[in-house]
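Here it is: the structure, laid out below.
Presenting subunit A:
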Amino acid sequence: MTTVLKTEGLNKSYRLGGFINRVKINALDEVNLHIESDAPVIISLVGESGSGKTTLAKVILRLVEPSSGTATIYDQQVAGKGAVPSKHTFLSSIQPIFQNPFEAFSAYRSVDKYLQRTANRINEASAKEAELNIEDALASVGLKYADVKGKYRNQFSGGELQRISIARALIPRPKMIIADEPVSMIDASLRMNIINLFLSLKEDYNTSFLYITHDLATAYYVSDYIAVMYRGTIVEFGNAKSILTSPRHPYTQLLLDSIALTDRKWERKPFAASDIEAKEFQFTGCRFRNRCPLAEDICKHDRPQPIALPDNRDVYCHFVEKTAQKLETTP
Partner candidate 1 sequence: MKMNFRLKLGIFILAFFTLGSLILPLFNDVDPSQQGTYFKNLPISGDHLLGTNTQGQDIFWYLVYSVRNSLILGVGVSIFTTLISAVLGLSAGYIGGWYDRIIMILTDSVIAIPSFPILIVLGTLVRGNTNFFILGLILVIFGWAWGARTVRSMALSIREHEFINTSRFSGSNTVEIIFQEIFPYVFAYMVVGFINSILFVINTEAALAVIGLSKVEIPTLGSIIFWALNYNAMFIGQYMWIVAPVVATVVLFLGLFLTSTGYNQMFATRRGHA
Partner candidate 2 sequence: QEMTDVGTPRNETLIFQTFDRQTQTPDQHNPLMNFAIWRGFRELGWGFLWETDTGTGESYPELAAEMPIPLNDEFTSFEVRLKQGVYWSDGEEFTADDVIFTLDAYRELQGTSTWFGVARINAYVSDYEKIDDYTVRIDTINPAYDFSTVLGVYTWGSAFIIVPEHIFSQVDNLAEFRNTYPVTIGPYTVKEFDPNGFWQLWELREDWERSAWGFLDEDGYMPQYILYKDYGPEETRSLSFVQNAYDVDTFMSPDSIKAAQARNEYITTFSPDMPYHNMDDACGYGVLMNLQRAPLDLPEVRWALALSLDLANVGINSVNGEFVASPLPMVDTQILRPIYFEPLISWLEELTLADGYQPYNANWSAEFVDTLGQMGAQDLPEDPMNFGIGWWKYDPEEAGNLLSSVGFTQNADGIWQLPSGEVWDLEFVIPGDWNKVMQRVGFSIADSWRRAGIQVNVIQVDNAEFGVVQNTNAERVTMLNWTNCIFTPNYLNSWNNVELEYVNDADATDTNSGNQYQWSNATVDQLVKDAKQIETTTEEFRQIGREIIQQFVTDMAYINIMNIPTTIPTNEYYWTGFPKRDNYYAVPYSWWSSVKEIVANIEPTGR
């Protein structure tokens, strides 16, 4: 079995604020994920905005140094003490799609330069091959090379840029693509093309994905595994289909309840989302306890440990047994 993804005790803390009111934010707090598989897998990472998804991705991409812990991708340790993968193998096996497509390209370099560089350097392709690689990659996301060439980032729409980002990551045919909300700005019809593209890449090229998203429906559609994050901690992790059809953590349940569906309208009842983000990051016990209908004293003091359920998932909640039936999710 290959270790596709493994994180051990991953922690990352940031400090926020000025001189006086500085707070420490554990953007990653004891993140333990472990997936072994011989086949390629698609792992979804979902959760609250600001819960540390991007941070986790960046740690794996070696763009952020973890405060402690390690991360391993395809049997190769990529982050934490002692990780020194060779640059070329690393780049040709892992590629990112960054979250904000407007930021992902320089305002002073036309975007096609990045595609060319990727083809030339990582594929070590000749000029001609490179051209073909790029052509292919762009075509698979519904773009024409000629429309992209020589243009700067502000001359594209958000969705176009996002597709270009995806195309770039595809060029090296990596083993693992870390896709941070890759389709957030793409319309529904194209979105499916790209999601299907992921699936076929997985089939045809054995590419695994870490798919970070807010779109739970597509997550359900493509993923083998899913991890749900809340304020730097994993709250539920395991088989995607079972988690998304029968969530066992109160936050996952809240999440699924908040999806905007096309067949059932929301009840219009008072709805207050939490906002004291920084404060919740400081909690010692369960970080969801403020909004949790089940919260009791223990949640204040003890960080819930993962409880493995038979359908191949871990739930980080003190009261798993109570969550089997549907809860009233008013926080």
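What we mean here is this: a residue touches a chain if its C-beta (ideal position, glycine included) is under 8 Å from a C-beta of that chain, and two chains touch if they have at least 3 such contacts; residues count from 1.
Selection rule: all candidates are chains of the complex that A comes from, given by their letters.
Values in this document were obtained by computation on a predicted structure and should not be read as measured data.
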In-complex contact partner of subunit A, selected from candidates 1 or 2: 1
Footprint of candidate 1 on subunit A - complex, ascending: 61, 63, 91, 95-96, 98-100, 103-109, 113-115, 117-118, 120-122, 152, 154-155, 165, 168-169
